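Questions regarding the structure given below will be posed in turn.
Note that one protein chain of the assembly has been removed; the remaining protein chains are unaltered in position.
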Amino acid sequence: MINERNLPIFATLIVFMMLYGFGMYEYRGFRDTLVFTNLLTDNAFLIVTAIGMTFVILSGGIDLSVGSMIAFIGVLMAYLITSLGLHPLAAIAVAVLVGTLFGAIMGIIIAYFDLQAFIVTLAGMFLFRGLAYLINLNSVPINHPFVTALSDIYVPLPGRGGLTFIAMAMLTLLVIGIILARRTRFGMNVYAIGGDSHSAALLGVPVKKTTVKIYALSGLYSALTGVIFAIYTSSAYPLAAVGVELDAIAAVVIGGTLLSGGVGYVFGTFLGGMIQGVIQTLITFDGSLNSWWTKLAVGGLLLFFILLQKGIVTWAKRRTSPT
Amino acid sequence: MLEATQTMTTKIMSPINLLHKHQKALAPIISLLLILLVTAIITPGFLHLRMIDGHLYGSLIDILHRGTPTAIVALGMAVVIGTRGIDLSVGAVIAISGAVTAVLTVNTDFPVWLVILCALGSGLLCGLWNGILVSVFNIQPIVATLILMVAGRGIAQMITEGQIVTFHSDTLNAIGNEFFLAFPIRVWIALALVLITIVIMRKTALGLFLESVGANVRASRLVGIEARLLVLSAYLFSGFCAAMSGIILAADIRGADANNAGLWLELDAILAAVLAGASLAGGRIYLALTIVGVLIIQTLTTAILTSGLPAQYNLVVKAAIILAVLLVQSPKTRQLLSQLFRKNMDYSA
Amino acid sequence: GFSQIGSESGWRTSETESIKAEAERRGYDLKFSDAQQKQENQIKAVRSFISQGVDGILLAPVVETGWDSVLKEAKRLDIPVVLVDRGVAADPSLYLTKVASDFKEEGSLAASWLAAETNGRCNIVELQGTVGSSAAIDRKDGFAAVIENFPNMNVIRSQSGDFTRAGGKEVMESFLKAEGDASNICALFAHNDDMALGAVLAMKEAGVEPAKDIIVLSIDGVPDIFKAMMDHEANATIELNPHLGGPAFDAILAHRDGKEVDKWIKANGPLYLPDTAEQEYAKRK
Partner (left out) sequence: MDLRAGEIRALLGENGAGKSTFIKVLTGVYERDQGTIHLDGQIIQAQDSGHAQRLGISTVYQEVNLIPSMSVTENLTLQQQDKTFGLISWKKAQKRAMALLAKVGLDIDPSKQLDSYSIAIQQLIAIARALSNDAKLLILDEPTASLDAGEIQQLFSLMKQLKEDGLGIIFVTHFLDQVYSITDSITVLRNGESIGTFDTAQLPRAELISHMVGKSLDDLAPASGQNRSQQPLETLLTIKNLGKQRFLQPIDLNIHAGEVVGLAGLLGSGRTEVCELAYGATKADQGETTLKGHVLTQGSLRSAIRTGMGYCPEDRKQDGIVAELSVRENMILALQASRGWWSPIPMVKQKELVEEMIKRLAIKTPDMDKPIGELSGGNQQKVILARWLITHPDLLILDEPTRGIDIGAHHEIIQIIQELCAQGMGLLVASSELEELVVFAHRVVVMKDRHKIAELDGEQVSEHAILQSIAS
């Protein structure tokens, strides 16, 4: 039985399947599993960031710093590996730790100084990009055998497709995210704060501590994205992932999460990210659009699917509303 | 004895109380002054103003001049934020209105006023589009305007066919660069727009309705405020402001750069409104302070440019100063400070 | 398939148009993808070209690193990849060839010309491109490497104008203010023409005569800069050749016929001066 609260997710799922079905109908190449597994790999970085962002948005906040964080972590990792000669695993550990810490610091400023998340994380966005520039202006290759080995992991599937390390990492992080959101006290606290932070405090939710944890978690997920991105491209670049924050927010919101907080699911975010990926894939498969038509098509398809999703939700609500 | 001490403390406290009452307004202004002061110390001559051919010349004028487009956009943004919305599309609208201005000037023999009207009209159209998505279709503002943010630049490029279209028009050039009564004309335009907006907001009930809708839509609807219409108008206004800014920016470089005009300007505009004390959760907005917020951001940019700092440090410095300004403004910091202050008072007593 | 970076400047648009026109002339079916300045989009595009089974891929990489794995994939399926207008930092065996100019060389060429023009005595202000972009880094380095040899040539101010006209104008304004008066500045070196054009506006508004009081030197060779040279507002530009389609398609054909192809087909453009500006402008219009 479809619960009323699950409706947006079902709507998103339907939209995704319609979109994918259209691709299969229109382009022969789309029918390979390759296209699907490519979607998983190519959108892994977006989805992982968006999972962290989901928690932030569920709590009624926003994190604009994720794109810069990805670049910063990548550059930091490259610096640790190539200049300091650290083993990639150690470098990853350090980088992830630094990312989480920076996230937590933003959380502390937001929670304990009562400042708006939007602008604190905007400052974070400037700061991390700036720090990335300070470490390194150039793009640097990361040519460590370990990193190459990771990016070469590949579990082939029938139909030309296959799961890369990145895709598997993303799926793992997705499962962790889902469990964290629905099956832990932390997750429930996030929903409560997003629903009504004043009431949450009166109900005994440690609002400030949880807020710090939320931004630390978002820092962690975007730092992991930085790592994934570095493995994906075997390199680091201070200008990487510009504007990913907006894509991530869009993925979260398309996935049915309310920007005002309190309502939404991590799995929806996954679908939201995949929908964005399919839109892009469709446009490249078409391949006849010039630069401006590409932009119009991205915007137009986004609009179309949001409206479609809204329509499905309204329609289903009318049908399942209580008697 | 006791009485005497009491009057003493009231005397001391009363200016502090006054400060307390206007703290919200003071924080951004003090931040601005501090940044100006520090810059003046680092870069001598920063505050220097000269009169050349009847107009003022100097970095301070540059700040006003450069801050104008952002200020106009921020004005519209503040209004939208008041309704618990956000408008990410302003950069794209700037590109569209710039493109319209340039293409109409080059390809038609429309008089300038008509060109400007068309450009403003394109902005209103964009605002209408956003407003309909938000208030009629109930799409969350950030996504609704994200659509135009992406597609809008495509539209602008389509209009200019991907080229930077340069044009020559004395009137537009005057709007972009010339002076009137010692100040740039565009500063006068912005000033007029800001004043008119403030007067309309405060002298009619529009401001009240806007803040009411932003703070509690359900309650506002129940007292008979047409919330939808109001939200729609807020986006219309924001589109109008962005278009105005687009004309100025195009006039500035005498060309329309569909790809880069107003890029990331939305973030500066939001930042300004928030520095002024607006909450993204809707409610109270402070239009005049928003302009102060813009000046803070622009002073920072201009100061970094004149300081001779290598380009890669720009962002770190900007981030650090924004954080500092934020912390200064945080009521929590004030609380901490006033606690310290009180302690000191106790010691001295 | 052709994966383009985006359409951020007039130059890039003409590059796209040129390659499309070339493909059409030859009767090829060209799949075009605009990456909106994002490497991740380019990787996706190349991947989907591969999954569509194209015969060859043209890639204008937004950044030099990070292409190894997709290039390997293309190689595995034996799809030749030609890099246009920029190189990548990957094993050269992974791509067929690169049709590009050398940003460093452009920087050096600009510096040498300026040194000759000013007898090695000049205070220069520099308008950098977007911080971190390879064009900005290499042009800056190439320029600096030559300047180093001339003790009396100095870059006194250098800031980023983000490759845009508005950026160039704003930064130039602040340079003029910061230097107090223009007599201290002998030349402007801008990493692209658009910034130079913006800076020219700033100079005119500050009462400084561009090209006379301050030498204006930039890179790209877009039509508007030739126009400016005709009006005696700019001194020199180095062309960045946008017509890379021809050599790129030739290389793919040659590869199909089993011929060896050079790893770097240089497409450096010459330095243009005002005397030829009129013809060049007419040619490009």
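Each chain gets a letter, A, B and C, in the order it is written, and its residues are counted from 1.
We adopt the following convention: a residue touches a chain if its C-beta (ideal position, glycine included) is under 8 Å from a C-beta of that chain, and two chains touch if they have at least 3 such contacts.
If you're wondering where the values come from, they're calculated on a predicted model, not measured in any experiment.
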Exercise. Thinking of the complex as a whole, which visible chains are touched by the chain that is not shown?
Worked result: A, B
Problem set entry | Chain not shown: contacting residue from B:Ala215, B:Ala288, B:Leu309 or B:Ala324 | B:Ala215
For this session: Touching the absent chain in the whole complex: find that residue among A:Ile14, A:Leu134, A:Ile153 or A:Ala201.
Result: A:Ala201
For this session: Identify the residues of chain A touching the omitted chain, counting contacts across the whole complex.
Result: 3-5, 179, 182-185, 188-189, 191-192, 194-196, 198-206, 262-263, 321-323
Exercise. List the chain B residues touching the unshown chain?
Worked result: 203-206, 208-209, 211-212, 215-216, 218-226, 283-284
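What we mean here is this: only the chains that are shown with their structure count from here on.
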Exercise. What graph shape do the protein chains here make by touch: line, ring, star, complete or other?
Worked result: complete
Seminar exercise, completed: If you tally C-beta contacts across A-B and across B-C, the winner is A-B
Seminar exercise, completed: Expressed in whole Å, how far the mean CA point of chain A lies from that of chain B is 30
Exercise. From the C-alpha centre of chain B to that of chain C, how far is it in Å?
Worked result: 34
For this session: At least two other chains touched by the same residue of chain A: list those residues.
Result: 133, 137, 290-292, 294-295
For this session: List, in ascending order, every residue of chain B touching at least 2 other chains.
Result: 157, 162, 312, 314
Exercise. Quick one: in the complex, what on chain C touches chain A?
Worked result: 1, 4, 6-7, 13, 16, 30-34, 36-41, 43-45, 47-49, 51-53, 63-69, 89-90, 130-134, 137
Problem set entry | In the complex, chain B residues that touch chain C | 43, 45, 52, 58-59, 62, 66, 157, 162-164, 166, 177, 249, 252-255, 257, 259-261, 263, 302, 305-308, 310-312, 314
Exercise. Which residues of chain B touch chain A in the complex?
Worked result: 88, 133, 137-143, 146-158, 162, 267, 270-271, 274-275, 279-281, 312-320, 322-323, 326-327, 330-333
